[in-house]
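Heads up, this is only part of the complex; the chains shown haven't been moved.
Chain lettering (A and B) follows the sequence in which the chains are written, and residue indices restart at 1 in each chain.
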Amino acid sequence: MSFYAYKDIIEAGDLVLAFISRGATKPITVTPGEVLNTRYGQFEHDLMIGMKYGSQMAGKKGYGFIHLLHPTPELWTLSLPHRTQIVYTPDSSYIVQRLGVGPGSRIIEAGTGSASFTHSFARSVGDKGKVFTYEFHEVRYNEAKRELEEHGLMKNTVITHRNVCDDGFEIDNHKVDGDVVFLDLPSPWTAIPHLNKVIAEDRQVGICCFSPCIEQVEKTVKALEDDGWTSIEMVEVAGKRWEARKDMVKHVDDVVKRLKDIQDRKSQGIEKLRNVNSTAPSEVSSTESTPEPPSKKQKRDRGFNPFGKGTRIKEGDDQYEWRDVTKVESEIKSHTSYLTFAYKNPNRKV
Amino acid sequence: MNTKNRTVITANQHVLIRLPSEGTKIVELRPSGVVSLGKFGSFLVDGVLGYPFGQSFEIVEGQDVKPILSLQHSSDPKDVSEEPEGDLNKEELTKMFSENNQNIIDIGSKIQKLTNDDIEELKKSGATSSIGQHIIDQMIAGHEGFDKKTLFSQQKYLRRKQQKFLRRFTVEYLGSSQMLQYYIDKDLPRVIDLSEESLGLLMTYGNVRPGGNYLLIDETGGVVLYAMLERMGGEGQVVLVHENEHVNIIALRHAGYSEEYINRMVKTIDYLQFLEPENEKINWEDKSEEELAEMKSSKREQYEKRRERATAINSVIETVQNGNFDALISVSTLHQPTLLPRILDTVGGSRPIVIYNQYKELLLETQHVLTKDKRVLAPSIFETRVRPYQTIPGRMHPLMTMRGGGGYILWGTKVIPQEGITAVGRGISKRKREESPATDATDS
């Protein structure tokens, strides 16, 4: 198991993301003898060993299942208990693309936070690149450090316990030489002046500052300008998730038929009532305009009921006509942060 | 090996030139050559070599250049783009208000006394670095309303004029974002409406990284392929499926990769070979040394060519038959609902399936098909849109207009369904529904 490459078969000691349901993915380290308990059943680690990543796995009692997924930075992000504000994928993927992060990039990241973006950076820069990440908060630093170690990411990642706003980014025994900077700090403008000592001198350096409030952006823009950064641009990223659904087609002709049916049944009712009273022969003709007997299964007689009103219908039920529609999440992320980008150039031949 | 230099402007590479007009251009930097930027002048290639990518220049004397801080900054310490600091008081604002209003109706080409001919004349008259400023000065002199404008609108006006006449440019590394930007400007349908943010999301959801082994459908002329190669850094492989006789990866012409490099990283296969591999494999038996020795040299050459082709085709067909790709990335106008079920099995377990489309309606149809097909877990449609701001201090707001569209991405995970697994019973399922309102994987 590694965040740098896929493997196919699950072994003891592997990190597996157990996909229980949308919104519920549980990271587990496969340990002989242990059992994963979910509300969809129990799943023995012993049985996972030797299975293929991606396999559907049945619960112990024969019903219920989970899927055993290989970790990636993106699935890891989804499975994280939200320890702190996460940089979500629409933001992180754009930052990586726009700043040209790739094999060989040297990243400066502060703060580490939940380390979810750290995972993504480490994956992308490969063994030719390097990620320097800084976290001030001790508890979180320790947690992130442990996690990066467990996930085998220390091959290209250096995590430092540091308040970069006060103490800068320099690291003993490392030439940071960063060419991509990501600052997710409450006051990036206090950290920006410290960057000069650790960013590359022989090539262009890109920065992204991630700030929730607009006033932070104003101060950041000023600090960047004062410090010689150019091409400053601020953007917002809006990410939405849509789901495919089906909506029942209700033709007005069926409405009309139903209204006629109601009318007919009513007049039949009156007729019946009259028959009871007068014992006159019933008029057969009155039933002629009754619409064809409803073909849909109906538990009790609702008359002609083309849209299954009052019954429980499964979305997409073959007995009805449907249209494909998309529905957005019921609650969308309307704001994550403002992203302020800028570049710094040596402005000389190198 | 990728021999491109990603950090320093180097001879014989294709680069992106960004102009003050926000236009872009891709040029090849031939040593001792001259690059023409149309109305922005022309420059000697040798003058820009050796600077880091991202450097901005101004054309100074003839076709020589000098480095400048950015397109917005002249070499002068104080330049027009700088704003006055501090709050304006009420009086000034009222004044600004009135003047702003006053000028909106008045400003137009009719009060612009400098004709286009005048401007052309001026442009011909000299090639000094001051020509742009000179033209602007003349235009201001010819603009009766100029002194009536507010400071802000004066600056805005100058900036707009500057963009037209200042002989500045930036030399950028031709990364995938730049390549995409170039095609967006020149030929948006070519890249099927793809935006930079959608491209980034494709790469991230596709988990594209060094050493990966990817299956790709790319109808953008190779822009997506180029982005993948960038993320892979020379390690791994892309199998590219194409619908025509020959693959179209026109964007890679500018990429500066050697043919050897591309041949090593990219294997191509057409849909016929992909879907009917047994028919399309080429029966090939090497001739013996004796037979070869008897051949005429022209025949021998032909034989070698055919052998090479047969080996290549058989090899890529075999790669596909072995499958276990690390992702399927599809950026295509072909009907995915009928295509995907036929190629899904070539993707390895727990690997991402990432489908781009310009239209959400088409991914909707695709999501329904994949939800029924148990081989893709939790497919969803994602939309990402970037909204740029004006960041002039004190006048911060989103840009008033931007490009619509940008496409949609369906992302799911390839999984391996097991026969005979029962979902949890109805009672449990009901409780579950109450707990998590989202559609649940066990429902499908």
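Following the convention adopted for this analysis, contacts are C-beta pairs under 8 Å (C-beta built on N, C-alpha and C of every residue); 3 or more make two chains touch, one makes a residue touch a chain.
Owing to the predicted nature of the structure, the values given are computational and were not obtained by experimental measurement.
Although each kind of chain is drawn only once, the file as a whole records copy numbers of A x2, B x2.
The criterion applied here is as follows: only the chains that are shown with their structure count from here on.
The distance from the centre of chain A to the centre of chain B, with each centre set as the mean of the Cα atoms, comes to 24 Å.
Residues 6-8, 50-56, 67, 69-73, 173, 175-177, 196-197, 199-201, 203-205, 207, 209-212, 227, 230-235, 324, 326, 348-352, 360-361, 364-365, 367-368, 371, 374, 377-378, 380-389, 391, 393, 396, 398, 408, 413-418, 421-425, 428, 431-432, 436-442 of chain B are the ones that touch chain A when the two sit in their complex. Across the complex, chain A meets chain B through its residues 4-6, 8, 19, 21-24, 39-41, 52-59, 62-65, 67-70, 72-75, 89-90, 92-94, 96-98, 100, 102-104, 120, 123-124, 126-128, 179, 202-204, 214, 217-218, 221-222, 228, 230-244, 246, 324-326, 330, 338, 340, 343, 345-350.
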